[in-house]
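One protein chain is absent from this view; the other protein chains keep their places.
Per-chain numbering from 1; labels A, B and C assigned in written order.
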C-alpha cells in the first residue's frame, strides 16, 4: 500500500494532468521524443525561461509579478510549462510524485530541525 | 467561478503540498527568504540537478533511471525538489496552478493541431 | 578572413582551454560522451549549481560572494565549470566563440541604443 493510499490525503494529485499530457503526446505521435533525457532538458529550458522573468526585478518587485498585467500571463504560462514537463517526465519514469514529495519533506524535516534552522538561510544554503 | 470549479475535475490538486510547505517555512521563519525571485532561482537550481542526472545517459538508458537502484532515489528526490519549489513559488505569487495548466494546454492544442504536428518535433522545437 | 584576424584584437581567446579539455577527454576516452546534446545538459547543470549559490543572498550580499572565504572557492569553481563545458561544447560544435561574441554584441548595440535603453532594465527584459 503506497503512502498515498490508506487514509492520508494526498499532498499532490496530478492524475488528470498526467492523463491529458499522455493523450496529447499520443495523438501527435510525440511519444518517441519523450524520453526522460529529452523531457529533463525541456524542463530545464522552461525553468530557465521562468528564472529569466525575475532576473532584473528586485525581490520586492518579484512579489507582484503575477499581478502586474504586463507580466502575469507570462509568469503563469512559465509555471505551467515547468509543471507540464515535470508531470510528463515523472509519468515516463514511473515515479509517483505524491510519494516522492512525502519522502522529501520527511527528509527535509530531519535535515532542518525547527530549533536549529530558524531564520537561517545558510542552514539550507549551498554557500 | 474558476475553471477548476463547476464540474470539471481538476488537472492538478496541490493544496496539500502547498499547505505543508507554508507550514514548514513558517515554523522555521524562512518566509523572509521566500521571495518569488529567490524561489525561482531555487527551482532553476533543482532543475539543473535534475538534468545533470541524465547528462551522460543515452535516451534509452534514461528510461530506466527511476528503476535502477543506483539512481532511482536521486531521480525521485530531484523530481520532488522541483515540484516543492514550483508549488511554493506559485503559492507566493498567488497563481492557481490548475488554472494555469488548463490555459496552457488549451493554448498548446491550438498551436499544435494534431494533423500538422504529428510526429514532428520541429513543430514545437525552438530550432 | 574571420573577424578575429586582420588587426582587431580578440574579445576572447579560449584556445588554451579548448586544447586542454580536448586532451583531457581524449586521454580518458570520454569523447564518446561529449555530444553537443550531452554537453549542453552538463552546462545547464553547472549553471544551476551556480545560480543556487546566490539563491538566498540579497543582491548586496551577492557582491561579496567571491570574497567571503566560506563561499569564494565554490563561486570560482562553479564559474570555471560553466566555462569548461561552454568551451568544450563550442569546440565540438565547431563554433568560434570570439566571432559569436562579436556578432552578439553588435546585435545588442542595435537592439539597445544608448539613448533609449539608459537605466531601463525593461528594455532588455522578458517581462
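The rule is short, and it goes like this: a contact is a pair of C-beta atoms (placed from the backbone, for glycine too) under 8 Å apart; a residue touches a chain by one contact, two chains touch by 3 or more.
Quick caveat, the model's predicted, so the values are computed rather than measured.
Of the candidate positions A:49, A:64, A:77 or A:99, contact with the unshown chain belongs to A:49. Take chain C: the residues that touch the chain left off the picture are 9-14, 16-17, 20-21, 24, 27-30, 32-33, 35-38, 40-41, 43-44, 47-48, 50-51, 53-54, 57-60, 62-63, 65-67, 75-77, 79-84, 86-87, 89-90, 92-95, 97, 99-101, 103-105, 107-109, 112, 114, 117-119, 121, 126.
Contact residues of chain A toward the unshown chain are 33, 38, 41-42, 44-49, 51-52, 54-56. Chain B meets the missing chain through residues 37, 40-41, 44, 48-49, 51-53, 55-59, 65, 68, 70-71, 74, 121-122, 124-127.
Just so we're on the same page, only the chains that are shown with their structure count from here on.
With centres taken as mean Cα positions, chain B sits 3 Å from chain A. Among the residues of chain C, those touching two or more other chains are numbered 41, 44, 48-49, 51-52, 55-56.
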